[in-house]
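All protein chains but one are shown at their positions in the complex.
Just so it is clear, A, B and C label the chains in written order, and each chain counts residues from 1 on its own.
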Amino acid sequence: MIPIAYPLSLAAILFIIGIIGFLLRKNAIVIFMCLELMFNAANLVFITFSNYYQLIDGQVFVVFVMTVAAAEVAVGLALMVAIFRTKHSIDIDQMNSLKG
Amino acid sequence: MSLNPLLLTIAFPLAGVVVMLLLKAKWKNAIRWTALLTSLVTFGLSLWMLSQFNSASPDLQFEINQAWFSLGGNPIGFHIGVDGISILMVLLTTFLTPLAILSTWKAVDEKVKSFMAFFLLLEVGMLGVFLSLDMVLFYIFWEFTLIPMYFLIGLWGGERRVYAAVKFFLYTMAGSVLMLAGILWIGLQYGSFNLTQLVGSGMIPAAAQLWLFGAFGLAFAIKVPMFPLHSWLPDAHTEAPTAGSVILAGVLLKMGAYGFLRFNLPLFPDASIQFAPWMAGLAVVGIIYGALVAYRQKDVKKLVAYSSISHLGFVVLGIFALNLQGLQGAILQMVNHGLSTGALFLVVGMLYERRHTRLLENFGGLWKVVPVMGTLALITMLSSVGLPGLNGFVGEFTILLGAFGSEAIGSPWFAGVATLGVILAAVYLFHMFQKLFLGPVIHEENQKLKDVSVREILILAPILLLAFWIGLYPKPFFMLMAPAVEKLTTIIQSAALLAQ
Amino acid sequence: MESGLTFNLVPWVVFLPLIGLSINLLFGRKFGESFSGTVASLATGLAFVVSVILAVALANHPEGVTVPLADWITIGSLTVRWAFRVDTLSVVMMLVVSGVGTLIHIYSIGYMHNDVRHNGDEGRYTRFFVFLNLFIAAMMILVSADNFLMMFVGWEGVGLCSYLLIGFWFEKGKNGTGNSEAAKKAFIANRIGDFGLLIAMFLIFVNFGSFEFDAVFSQAAAITADKPGVMLAITLFMLLGVTGKSAQLPLYVWLPDAMAGPTPVSALIHAATMVTAGVYLMTRSAAFYMLVPNAQSVVMWVGAATALFAATIAVAQYDIKKVLAYSTISQLGFMVAAVGMGATVAGMFHLITHAFFKGLLFLAAGSVIQGVERGMHHGDHGTDPQDMRQMGGIRKQMPVTFWVYLIGALALSGIAPLAGFFSKDEILAAAWTSQPGIFIVLALAAFMTAFYMGRQLVMVFFGDARSEAAKGATESKLVVTLPLMILAGLSVLGGLLNLPGLHTLEHWLEHTLGKVEPAHFVWLVAGISLVLALLGLGLGWMIYSRKNEKPFVDPLKKALGPLFTGMENKWWVDELYAAVILNPYKAFAHFMAEPVDLGVIDRIGGGLAAGTRAMAEGLRKLENGYIRTYGLLMLLGLTAILTWLFLH
Partner (left out) sequence: MTLNDFYSILPAVILIFSALVLLLADLWLSKHTKVVTPMLAVLGLIASIAASILFTGNVENGFGGFILVDGFSRFLVPLFAVTGIFAIGMAYDYLTRMGIQRGEYYSLLLFSVSGMMLMASAGDLVIIFLSLELLSIPLYILSGFAAPKAHSEESALKYFLLGTFASGFFLFGAAFLFGAAATTNLNGIVEAVTSGSANSTFLIIGSGLLLAGFSFKVAAVPFHGWTPDVYHGAPAPVSAFMSVGAKAAGFAVLIRVFSLIFPSLAEQYTPIFWGLAALTMLVGNVVAIAQINLKRMLAYSSIAHAGYILMAFVPFGDAAIRANSVASALFYLAGYALGSLGAWAVVIGMEKEDNQGTEINDLAGLGKRSPLMAAAMTVFMLSFTGIPLTLGFWGKFYLFRTAIEGGFISLAVIGLLTSLVSAFYYLRVVVKMYFQEGDSKFHWNFWTAAVAVFSALVIVVLSFIPGSLFDLAVKALLTGS
């Protein structure tokens, strides 16, 4: 069995990549993909521990997460489509009319 | 309980408000009469309270201690009562309110209904402050008075009324937030917000007294106001409508001084002794400073406002003399200041109603045009200047005498310098009287001013009569407060003895 | 018992004038001038009658009594009563106040009739008598009080009346505000003195535990032995009060300006009675001063210096009342010096005679002024009816006034056997025996007194009229001249009160003041003083009776040069005070009001608010609308939390 640190490190790296992507990218869809990356990093952690403890709980959690993520995708993409219709762009840097 | 004079006095103005709410806003005179009658009956009720009051007893009387609710084991009660100190404040409040209402007869013609409602609510708040014996209840009334006063200034005030109203609100609140912290701390430490249980129990250790004194003292010092926390006052006084200024100067400022008497002295006697020289020092600075600044004001109301700072300095000096003369003088001076400064504001209001200006330079020589008003103003001014035979002198003299020999203050220099304030008071007040009433009539508009009406005489006469009474025969007033003040000094002395 | 009942009349010396003023307040305007004048005069006259009754009763019981009326202030150990003291000293003062007061009231009936018309407000006639009665009441409180605090009531009360009466024509004077400014100046100068008196009273109470004369004075010796510094402080602070009320150096400056009041006021308040209150106070407190020689010498030097200083200014004044005003200051200096030397009786004696002849001089001056006013053409604004340079030769038009004036002037100059001779001589004699320095100063002052009176007599009454108005002056009516004649009589005979050898006043007062060794009548002193007086008068006559060119130029101006300019300009004391005290005070007050109060203190709150607002604007920049900023903030928050957790 590989040490637990390996998958955890991988998950951490994925999570951080997700965060960095979230902070740096302009395209809303890419940002959303980064968020998915963060979710999946979490999923990886769940799976790792689930395996480590030989417990089913973590895997159950992952199923829920994936379901919810799908719902989020639905809502998120719908939103972005709506925005693209009005603004012809989903560049989040143009989304700063509300501030102060 | 059903016939408790305190409850009736404090609740009656509310009844007036309810009646007024039923009246149509356009029935201005009916509303005015309702307000006036309400306040007069309230005054009558407070006189009835006085007649029932046992002035030989130092204790709180007509106490009501009704459980309200309890919070985390701390019961909070509707606990009110009156003693020789607060009864004078109550009487001052109920006495000045009808006069102030009467002064608005012509001056307030817009939104009369709200004005009168706020005014009576203000009276309830002030009475509540003076009668509360539960710290939380006190705080509620204390803060509550802000609201009607805020609107009185903001809605019926002068040009810079908004600025003044907000400033008034924020300054007062700045002081009271720390007081709330202090109240909560005491309640938590000693399981009670009940003043009668806390006073004299000697429970609060000297170290804690120091910061508590500061927390409470800041609230009261801002309200008094003591130098250098006074800058809300000139604006609030100047911008408030006449009746508001009268109540503000007459009663609201006394809440601060009363707070010192009711809370700081009996609850924190060790700290009071320790801080006495500092408080006295600030008071003396206030006396001189207020007098100096008052002298250079161009606006009469501002002048009177700064004179309040000077006069209230005497009150604080007397309080922190921590002896009988100082304290009794201070309490009497609280009444005196209410009367004389109230009357000064009334006179200024009468001038303003006639000329719509308050600048000194727009007046002059009015004694020739309006001789009766001139005479009334003169007596008012003399009462404020502390002329013997009038009320101000008795208060100031006893305060200075008390402060001069005060062990707590520790040096006669404080009183000595404060006595200079007597000269300076003459400087600014005679300056004011001269600019208003003496000299030639330089402005054509002033030639045709009308002299005081019967209503205006009715407003000023009771105040001036009282001023003479206190000046010539203050004994009943001193007798009324003496037992309670003696009790207070006993607390302080025993604390001083314990500390040694 | 019987005299006990009589003594109980004493509150009426206060009540009667109060009743008078109340009647006048309520009905005076309705019933007209003669009613007001009569009521007021009657009230004062009755007070005089009461005083006489008291004096008679006192003759049998000279030890005097205290008549309590009511408690005033009672706090703890502090008890102050409204209580009257009937003793030989207080009754003497009552007699002087009500006696001279009554005469001046009567005089005012006539004088004010003209004055209100001259000044163009007839409605103010009653007000004058109200104020005058109020003054009598306050003065009676002052002299009859049994304790310091009640005395202080009168003390400030007379100050108020002085204020009101100086400013009686408040719309007149220089620039229309001159009179009211003068009134204010008087009150504030007096308040400065009152400050001293207040401090003295605090010291008295703290150390003696009482304000009552008997209780205080009986302990004086013990306290002095115990705390000599305290007694020195008390006496000197009290002296500050005296310099205010009795117009001594350095607070005398208000008195000359006080001449802005109608002339009866100058006579009553600013010559005969109120200004002597300081002398009365020190006489009353002689028990203190006796014990503190240092204070005594300060007092006598202040008095003597004032006497001389004021006399030099009087020499160079042109206003008929100003001369008398400076003369009053000077004479008060004599009295203060006398008290300082311990010659309290001499001081009191001079106080009484001075009340007669100075009252007379002022009233007569008033008669002259109104005579000149009557001589003025309608619409004549060029003539100042008080300017002696525009007078001259009036003795022909106003013979009665001239004669009484002459008597007053001679009495003031100290010509035997008029009243002033004896009283002044007693002071000089006291100085001769113990204080040669003081003697020289006072003698010089006495000489100058005679000189300026001679100068005034000549300028007003002799020579040729120097203006049309003076030429047309007419004699006053009987209601005005009658009091003058009575006062003239008193000025002549006043010396009898305390004739050398008899010492009536001395024996009368010793019941109150204790045995005071009367100064021996020294022939040499009497001679010197008489010679000086004659010399002064003669010199005045010589210099001023010479033909003078028009416009009038004072012959001394050439002779004395800058010295005269100094005297003429009152040694620039007013200007000095303005430069050293008034203007700095104004500037300081202004500094406090604007740079400090509005600039600093008022900005504390505003500054805090502005600071918070600036902080708000700064923090607001974080909220820039970019999602990544918010995300970054969250990340920073998370990092902070995790870092903290790992570190702890």
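Basically, contacts are C-beta pairs under 8 Å (C-beta built on N, C-alpha and C of every residue); 3 or more make two chains touch, one makes a residue touch a chain.
Here the structure is a predicted model, which is why all the values come from computation and not from measurement.
Participant: Just to confirm, in the complete assembly, which displayed chains does the hidden chain contact?
Facilitator: Hidden chain contacts in the full assembly come out as A, B, C.
Participant: Check each of B:E63, B:E143, B:E353 or B:E486 against the chain that is not shown and name the one that touches it.
Facilitator: B:E143
Participant: Taking the full complex into account, find the residue in B:W33, B:W48 or B:W185 that is in contact with the omitted chain.
Facilitator: In the full complex, the listed residue that touches the missing chain is B:W185.
Participant: Given the full complex, what residues of chain C touch the hidden partner chain?
Facilitator: Given the touch definition above, chain C has residues 609, 612-613, 615-617, 619-620, 622-623, 625, 627, 629-631, 633-634, 636-638, 641-642, 644-646, 648 touching the missing chain.
Participant: List every residue of chain B that touches the chain not included in the displayed model.
Facilitator: Counting only chain B, the missing chain is touched by 68-72, 136, 139-141, 143-144, 146-147, 150-151, 154-155, 161-162, 165-166, 169-170, 173-174, 177-178, 180-181, 184-185, 187-188.
Participant: May I ask you to list the residues on chain A that touch the chain which is not drawn?
Facilitator: 8, 11, 15, 18-19, 22, 28, 31-32, 35, 38-39, 41-43, 45-46, 48-50, 52-53, 55, 57-58, 60-61, 64-65, 68, 71-72, 75-76, 79-80, 82-83, 85-87, 92, 95, 97-100
Everything that follows uses one rule, which is that only the chains that are shown with their structure count from here on.
Participant: Based only on mean CA positions, could you tell me how far chain A sits from chain C in angstrom?
Facilitator: Distance between chain centres, rounded to whole Å: 97 Å.
Participant: In whole angstrom, what separates the CA-based centres of chain A and chain B?
Facilitator: The answer is 65 Å.
Participant: Residue numbers of chain B touching chain C in their complex, please.
Facilitator: 167, 170-171, 228, 230-232, 289, 292-293, 295-297, 323-325, 328-329, 365, 367-368, 371, 382, 387-389, 393-394, 397-398, 400-401, 404-405, 412, 415-416, 419-420, 422-423, 426-427, 430-431, 434, 437-442, 472-475, 478-479, 482, 486
Participant: Please give the residue numbers of chain C that touch chain A in the complex, ascending.
Facilitator: 620, 623-628, 631-632, 635
Participant: Can you list the chain A residues touching chain C in their complex?
Facilitator: 19, 22-24, 31, 92-93, 95-100
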